[in-house]
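All protein chains but one are shown in place.
Note that the chains take the letters A and B in the order they are written out, and that residue 1 is the start of every chain.
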Amino acid sequence: MISPLGEILEENMEPSGIVTLITDFGLSDPYVGQLKGALLSSWRAVQIVDICHQVQRHGLLEGAYCLATSYHHFPAGTVHLIVVDPGVGTDRAILAAQGDGHLFIAPDNGLLSILLAGHKIQSLHRVGHSQAGVSATFHGRDIMAPLAADLARGRSLKSLGEEYAPADCILLEAGRVEQGEGEVRGAVLRIDSFGNIRTSIRATDLTALRLDLPLEVELSGQRMVMLLSWTYGLLDGGRPGLLWDSDGFLEVAVNQGDAAALLGVEQGAAVVLRQVSIRQ
Amino acid sequence: MISPLGEILEENMEPSGIVTLITDFGLSDPYVGQLKGALLSSWRAVQIVDICHQVQRHGLLEGAYCLATSYHHFPAGTVHLIVVDPGVGTDRAILAAQGDGHLFIAPDNGLLSILLAGHKIQSLHRVGHSQAGVSATFHGRDIMAPLAADLARGRSLKSLGEEYAPADCILLEAGRVEQGEGEVRGAVLRIDSFGNIRTSIRATDLTALRLDLPLEVELSGQRMVMLLSWTYGLLDGGRPGLLWDSDGFLEVAVNQGDAAALLGVEQGAAVVLRQVSIRQ
Partner (left out) sequence: MISPLGEILEENMEPSGIVTLITDFGLSDPYVGQLKGALLSSWRAVQIVDICHQVQRHGLLEGAYCLATSYHHFPAGTVHLIVVDPGVGTDRAILAAQGDGHLFIAPDNGLLSILLAGHKIQSLHRVGHSQAGVSATFHGRDIMAPLAADLARGRSLKSLGEEYAPADCILLEAGRVEQGEGEVRGAVLRIDSFGNIRTSIRATDLTALRLDLPLEVELSGQRMVMLLSWTYGLLDGGRPGLLWDSDGFLEVAVNQGDAAALLGVEQGAAVVLRQVSIRQ
């Protein structure tokens, strides 16, 4: 996965000067602000953009999903700093990665899983750092933010530390899609704040099913027949239906309603799709 | 309302390079971040400022109020992007407007109501857009953000699409102020997070009442006598009173307390003001 091509891309990548942030810090503490202070103290000209700070506490799958669905909307050469870090202060590695035209800094705890599974990572390094002046509880601010600022101003990935094998990275199991006999099995990656149920299933996973006919959707033990709609406004009033969400994943939604509450579905739940059998 | 003067103003308006955001996306999903990515990908030098992302879900009146009370605090030539869009993916129009020295992008669903009613809009266009590469569920990110970035860097309004008549715009009915016999009737536009009750009534609506004498305020079926105070600190401890809020609307507040909770008032409630009758 780490190819000479990756090295060449890296050499030629011009940084955008932007650092995006994904954390589970929430917004009621000053931690996000302190991390931004550390970024600006490292490089006064860095441009900081929040993606999300309300990832569920220690929610690694949610953080990974947030990153995988968001990074590519930013200009090439952007640095994405993801700090969901229950292992802070232990010997878990800190990773710096490059791929798909972007740069990433994250603890090695599964946050890069979806990118790694999708073969988006071309170069991966384990960050060396001294312990001088570093708190044991806030590596996001004291170690990762200065590194992100350095990458944003053009420091090379390889200067940060030794190369690291993707095979040595921690990967999250949840959300893998499997093909069964006449069915496709995935999982609920995320309930968004509108109550939309975002699954791990993509269009390429559904080639064995006919999407213009009704589908049976099994979710949290319930079986329902749904149609695939083009947009929320076309869903039958009050009834759940299927859509492609804005990131290309299959979503269960209710027009102007809260599908997750209606169906009692939670993050991580299994989802199975089957063609509805029609007697002839 | 669309006058030659409006055209001239538009031609001469220098963009500030700022795009402000008002949405109902909330802050627990990555949607706001993705929209910012789309803005920066369209124009790297755009400056993005959040006004509010916690407009009540599909809260059109609240979005309209947020916009009307906020836009004029920004430098002239600022683009205001408002995405509260329950009709996303249907054939509702997307509007680009100019007025009072500012630019606006919003779906045609009432979000511009207060500006239109106040004759602040001088030029109005319906945006044409292709469907290529566009999700059906996130037009804010995929259509409106690139347009906002274009306007912010100086693209002309009229190049975005055909002219549109204000009379064809969807207007929200709520919040209209009416003069009755010895009374003024309005509505509660918003309960803010301090519990202050913000009404649709302005000073110019109260010319028939004496504001230096006690007023009877009817709210959610309760009648109370209140005085108009200069500031929160001067309100009687624990008792609700009247103030001009920081946007020029009449507000019912309790000093260091939550007026809405105390009085059981909700957004949209009717409010009636009368002079207290004093027997002589």
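FYI, a residue touches a chain if its C-beta (ideal position, glycine included) is under 8 Å from a C-beta of that chain, and two chains touch if they have at least 3 such contacts.
The shown structure was predicted, so the numbers you read here are calculated from the model rather than taken from an experiment.
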Of B:Asp50, B:Asp168 or B:Glu266, the one touching the omitted chain in the full complex: B:Asp50
Contact residue for the chain not shown (choose from A:Arg141, A:Arg185 or A:Arg198): A:Arg141
Contact set of subunit B toward the excluded chain (per top definition): 16, 18, 20, 22, 27, 49-54, 66, 69-71, 73-75, 192-194, 230-234, 243-246, 256
For subunit A, residues in touch with the removed chain: 25-34, 36-38, 40-41, 44, 48, 57-58, 86-90, 135-138, 141-142
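Here, only the chains that are shown with their structure count from here on.
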Distance from the mean Cα position of subunit B to that of subunit A, given in whole angstrom: 34
